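The structure under discussion is supplied below as structure tokens; questions concerning it will follow.
A single protein chain has been removed from this complex, and every other one stays in its place.
Chain nomenclature is as follows: A, B and C, assigned in order of appearance, with residue numbering initiated at 1 for each chain independently.
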Amino acid sequence: MQRYSGFGLFKQSLSHHENWQRMWRNPTPKPVYDVIIIGGGGHGLATAYYLAKEHGITNVAVIEKGWLGGGNTARNTTIVRSNYLWDESSQLYEHSLKLWEGLSQDLNYNVMFSQRGCYHLCHTLQDLRDAERLVSANLLNGIPNELLDRNQVADEIPFLDCSKNTRFPILGASVQRRAGNARHDAVAWGYARAADALGVDLIQQTEVTGFRKQNGAVIGVETTRGFIGAKRVGMVVAGNTSPLAAKAGFRLPLESHPLQALVSEPIKPIIHSVIMSNAVHGYISQSDKGDLVIGAGIDGWVGYGQRGSYPVIEHTIQAIVEMFPVLSRVRMNRQWGGIVDTTPDACPIIGKTPVPNLFINCGWGTGGFKATPGSGNVFAATLARGEPHPLARPFNLERFHTGALIDEHGAAAVAH
Amino acid sequence: MLNIFCPHCGELRSEEEFSPAGQAHIARPLNPEACSDEEWGEYLFFRDSPRGLRHELWLHASGCRKYFNATRHTVSYEILETYKIGEQPAFTEAAGKKSAAQGVSA
Amino acid sequence: MSQVNRLSRGGRVDRSQPLTFTFNGQRYQGFAGDTLAAALLANGVDVVGRSFKYSRPRGIVAAGAEEPNAVIQLGSREATQVPNVRATQQALYDGLVASSTNGWPNVDTDLMGLVGKVGGQMMPPGFYYKTFMFPQSMWPTYEKYIRKAAGLGRAPTENDPDSYDLINRHCDVLVIGAGPAGLAAALAAARSGARVILADEQEEFGGSLLDTRETLNGKPAAEWIEQVLAELKTFPEVLLLPRATVNGYHDHNFLTIHERCTDHLGETAPLGAFAHKPVRQRLHRVRAKRVVLAVGAHERPLVFANNDVPGNMLAGAVSTYVRRYGVAPGKQLVLATNNDYAYRTVLDWLDAGLQVVAVADARSNPRGAWVEEARSRGVRILTGSSVVEVRGSKRVKAARIAAIDTRSHRVTSPGEWLECDLVASSGGYSPVVHLASHLGGKPTWREDILAFVPGDGLGLQARVCAGAVNGVFALGTVIADGYSAGSKAATDAGFKAVNGKLPRAEERREEATLALFHVPHDKPTARAPKQFVDLQNDVTAAGIELATREGFESVEHVKRYTALGFGTDQGKLGNINGLAIAARSLGISIPQMGTTMFRPNYTPVSFGAIAGRNCGPLFDAKRFTALHAWHVKNGALFEDVGQWKRPWYFPKPGEDLHSAVARECLAVRSSVGLLDASTLGKIDIQGPDAREFLNRVYTNAWTKLDVGKARYGLMCKEDGMVFDDGVTACLADNHFLMTTTTGGAARVLQWLELYHQTEWPELKVYFTSVTDHWATLTLSGPNSRKLLAEVTDIDLDKDRFPFMTWQEGKVAGVPARVFRISFTGELSYEVNIQADYAMGVLEKLAEAGKKYNLTPYGTETMHVLRAEKGFIIVGQETDSTVTPDDLNMGWCVGRTKPFSWIGWRGMNREDARREGRKQLVGLRTVDPNQVLPEGTQLVFDPKQPKPMQMAGHVTSSYQSASLGHSVALALVKGGLSKLGQKVYAPCRDGRLIEAEIVSSVFYDPKGDRQNI
Partner (left out) sequence: MTAINVYNQRPADIAGQSPLHHAGFEQLIGKGRPNAGVRLRERKLLGHLTLRGDAKDPAFCGGVHQALGLELPVALGLVAKGETSLQWMGPDEWLLIVPRGEEYATELRLREALAGQHIQVVNVSGGQTILELKGDKVRDMLMKSTSYDVHPDNFPVGKAVGTVFAKSQLVIRHTAENTWELLVRRSFADYIWLWLQDACAEYGLAIEA
């Protein structure tokens, strides 16, 4: 692998950048692999990378029906954090956050991970109780998190309307200072390049159309380029999980919904961290290019069209202007939608399926991007061993039968 | 923004008036006690999420407050039909029918 | 103040109305009818901005929405700043103040330009992925400097003084674009009787007719515009919307139009009649039966070396400035073209009395009518050639025209440097396929016109395309196409088309365009001077080639790696050229390369306009009870509970929350307090099967509840987790009144309806919300009976009106239903009155209550009092993972009910029955004055290392004035079997609070006080 550095950049500039190597090969599929990963998004590519790097399994193919990182990796709002409520999820996301912290160096690819902090605003007394519960749980789990009062919030977030006469006055906020943003495309490309360098075959523009089974167990996949054999198959296809699982003959507790986001025109930096509000219902950060990156809640119906409904955009913009009235004259440039596979408890499903040799990693819902390294890391271990990684174990499919859900929807709205 | 024909009000209304309520035709088991945990879990949580036609339950929340069903394409977002609770869809994935006009339903 | 480039005549500007404006601190003059761009060009302003990455000087390129460079900051006052305004779309008004968005110390001498020159070579696409990694700790510092260079304009730092508006519209035919095709379409649709909206993004209707040299019926085309508009104005169902851009084409023919109502008058809306300030911008939310897309085409520039130096312009833009604005953006013109239509620029330029240096036509033997006209007027035409390079830094000084071979992509002669100050280029025309593609439909490549046209849109858009967007370019055909599109749209919407006579355009011989996008250079692309594809993002041909060499082969990869098309212009000029370069580099065709996704918005839209009125006080409804005014008068502070504003506490002068709540609590425990409980959800249930329905939706049994009695009930979802609770009273055999939590009211009613409508339609029962009909006044405390007795005719005797029953009678002269139920543990009466009459009742109670020290209390005191009693609040003690058994409320679970009620099966699943679940208990801190923070996590072993094994968390916690110690409720693992044991709360502030696990009922455990 051609090593990237500032010096390398200078050296290449002397030859007019004519000698940069390909970041990854364009290989012809082999007849059989040790592991096939379906889905060349961030999670799938990370899985391949850690299989090769940490488990020495390099006879691996990633099969992608479109282009690498072209699904939700390309369509999210790039937020990375680990301040989840329950032990199981906060530990999984914290595992991921720790990997983020060294990822650029590990991959020799600058994923521009910026730990500029993530604030969750509290607007009601119950919000404050929930924040205390979350911060307390995080702290005892060894994950730094802070709770701020209204004045501290006003000091730390310029232009946020902290006055008392707003519709939902801000009473405080929790802040995870190690949280932040990363450059989404770079994550996919960085993992792709590093996995390719370790021998992984990245096979683009190839769609898995079915599974071939022997004695009930998967022995490979049918694709638009013919059959490819595999000892184990991992399915990491986010919003497309349900239709693909149907081809393998099982159902999942998943629904795929549109999740929309939007950006403003690039403006001089004014938002210096990630700010989220559940009550007002919107969140915002600002990219290094200057775009305000704004996210919304998911659309309520199943949709694979990579677009959602306009009222969601309207409501989100209203929330942003409500929080930051000075942004009223800033203009929205572009909107888009991803397809998020949501579970009933807003937590992923990682592990075995009813079909032997076929493993899944799905159900990340709205939170997949931040989990990319951790998800890939534990799923690689799961595929390598044939048994779930300890951090992945609680996220098994059986929990929807036993009832051992890990409800991360956040505490319900207060009654009385 | 979808335009949805309410079978009770008898006209097309904007999506804002409605709430989606998940997959249609999920009947509560008649004898829950006879269900295993696995079967009960399937009833509670396991849903079809096809790329293609899906039968959905909707509520005309701001209008007549009635639930009804819709057959909607999850990729194109076309609504092929809406029908009252207790009725069966005319369009199914198996039948492979295709509608002519979008948003207009019988 | 002289307008050096203003022509002495011509154009649609009003020379009698001079307007002054300021750009980068310099005062200039323009005319009414100018855009800011036209006025800048009229004043000879060459450099309007600096490029994003290389800080190169940039000038105005285009005359419309596709402009990539003239993106300026508008506004003279802080509050009215607008970032990133395209000068080509901003009408000039008197006093306009604008400035460039980049450049330090100023746009003419920008020091960053040096960095761009020196460092530019180090900044190929994706350079930031390859560096700034070492050492890891330096990234925040690197990023600080990267962010310094971020952004174009800036947001204001003061709140917006303007207001915005949404309006919903419905029409039979929405015509987008009021050029020749759109005008004809609107006319056809209007004549059929349809409801028509005609929207156009420009200041005035007419589109290309406003600057064309062609005639209609032998007269200037503008006259036909007037005729059409005059006729359209006679139809009452036609809405004309100039300055209105259709920005999004959403599902089911829903479109958004962004109308700029006052932006042409000033930076803030001027005051109108009656001191009313009109809205600055309005967003139209349109549901159209049919849409006519008559949005035209954008001209493509040719990509050659240094094609970004100010003085490089689109050919069509040059014509627009000359003919529409009377401005000549230069003196000596060189035209580079691959098509016939661009020759109009040469003819317009000659008509204006200016010098044409030469035309470089890439075609070998062009013979079209305008080509011949130019030739006959003595224009030097170099065929088989193109401008391959331009010289100049802040203004074009010369252009090199050389012979090229487009097949082998080579320069075949050294060429010749020609002095000039303006290079107009035209690489063909790209139909504006954006709206047609917003639902994911892919545009179709047409080799005959070398352009993408709208595809079938997957059949998801009920639309007809007309004119240039359809690949139809000749004026007469465009008008005919428009008229027939308008007729078709109206017919499809159910109207009868009406034939009409169409104006006659001149016939003209026009030859085909030659496929040329990227002009070759003598040197390889990587070594040639920069050839810009996307001017706003500084994406060059070399950058695109590099991306493909590095393995970025999909069009989306190329776009994302190079940032092609990511600017505020969204690549309207550069995208097709970029595709062509990538395709050639990969050895595939342009249609094989395909386009990227088109997404709303077509052009950017103010957040304010999208939000409309729904901000500030109207951001969300506030719900008030009938007694709100009384609470305000009595000094209440309010808590948000859902949309409701509920009194939180009633502080007296000098009191804080704690002292007020302590006073309120003691008043209830010792005498009597008053709570407005009107927000609780109330559902009237009638029908012979009402009782059976209750049995199915509540966890407990309802079969034996007699008329006159009330009962507390829990509701679970099918998973066995608690989701609401409340008291339901039996009003008559077939008649019940259910109460729900405040936040749960709507959700519970919807849930009852869901089960009734979908699962059990055979049950004869109806549900109707009466939440708003009844106001509820709760009197609670040992003196509540005495007080109530003074104003009611109901017999309050404890045996005739016992706990958990209700009575009807008058209270303060008003018919009431009084429920003897208690959420405080004290003797309590909930008085329900038709809300219209509640205020009078309250005032009489308050008057009569003075001698009992009747104390109004709010939600905080209610929370404390019920916590002392161990009563739960759904949403505080529960979080959708808690069963009735977890709450130690097994007494409320009907384990033998015949029907398997909602929740029963769920709470019998493996995990819901396992040992060690969290259970609701009370906590008493060892130090009675320490109050556990609500939400704090608990541990059994405080000395363990992190990550700690947690035991549960505190759900409610208060200092109890009545008990003299703090009380807390908590969910603790196996808590009910651990009574008497210790738990510890390691608090955020470093305190470690030790507490004993106790019963959750702290006060009056036997319940005597509520039963007296």
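Points worth noting:
Assume a residue touches a chain if its C-beta (ideal position, glycine included) is under 8 Å from a C-beta of that chain, and two chains touch if they have at least 3 such contacts.
Not measured: the values here are computed from a predicted model.
Among C:Pro529, C:Gly687 or C:Pro928, only C:Gly687 touches the chain left out of the display. Across B:Ser14, B:Ser49 or B:Ser76, the single residue that touches the chain missing here is B:Ser14.
Residue C:Pro617 is the one among C:Pro270, C:Pro414, C:Pro524 or C:Pro617 that touches the chain missing from this view.
Within the complete assembly, C:Asp836 is the residue of C:Glu419, C:Glu507 or C:Asp836 that touches the hidden chain.
Summary of contacts with the chain left out: across C:Met133, C:Val279 or C:Ala636, the touching residue is C:Val279.
Touching residues on chain C toward the chain that is not drawn are 165-170, 195, 272, 274, 276, 278-279, 285, 287, 613-614, 617-618, 620-626, 628-629, 644, 679, 684, 686-688, 731-735, 764, 766, 768-775, 808, 810, 813-815, 817, 833-840.
Contacts to the hidden chain, counted on chain B, fall at residues 8-11, 13-14, 16-17, 61-66.
FYI, only the chains that are shown with their structure count from here on.
When the C-beta pairs in contact are tallied for B-C and for A-C, the bigger tally goes to A-C.
Between the CA-based centres of chain A and chain C the separation comes to 22 Å, rounded to the whole angstrom. Counting partners per residue, chain B has 1-2, 37, 40-41, 44, 76-77 as the residues that reach two or more other chains. For chain A, residues that reach two or more other chains under the stated contact definition are 305, 309-310, 401-403. Every residue of chain A that touches chain B in the complex is listed here, in rising order: 240, 242-243, 246, 251-256, 300-305, 309-311, 341, 343-344, 400-403.
By the touch criterion given at the top, residues 80-84, 121-122, 124, 127-134, 136, 139-140, 143, 146-148, 150-160, 162, 164, 248, 250-251, 254, 256, 285, 438-440, 524, 526-527, 542, 546, 549-554, 556-557, 560-561, 563, 566, 568, 570, 597, 599-601, 604-608, 610-612, 614-617, 619-620, 622, 639-642, 680, 719-720, 723-725, 741-744, 859, 862-863, 873-876, 878-881, 906, 909-912, 933-937, 939, 946-948, 950, 953, 955, 986-988 of chain C touch chain A in their complex.
Remark: chain B residues 1-3, 14, 21, 27-28, 31-33, 35, 37, 40-41, 43-44, 57, 59, 61, 65-67, 76-79, 85-86, 101-103 touch chain C in the complex.
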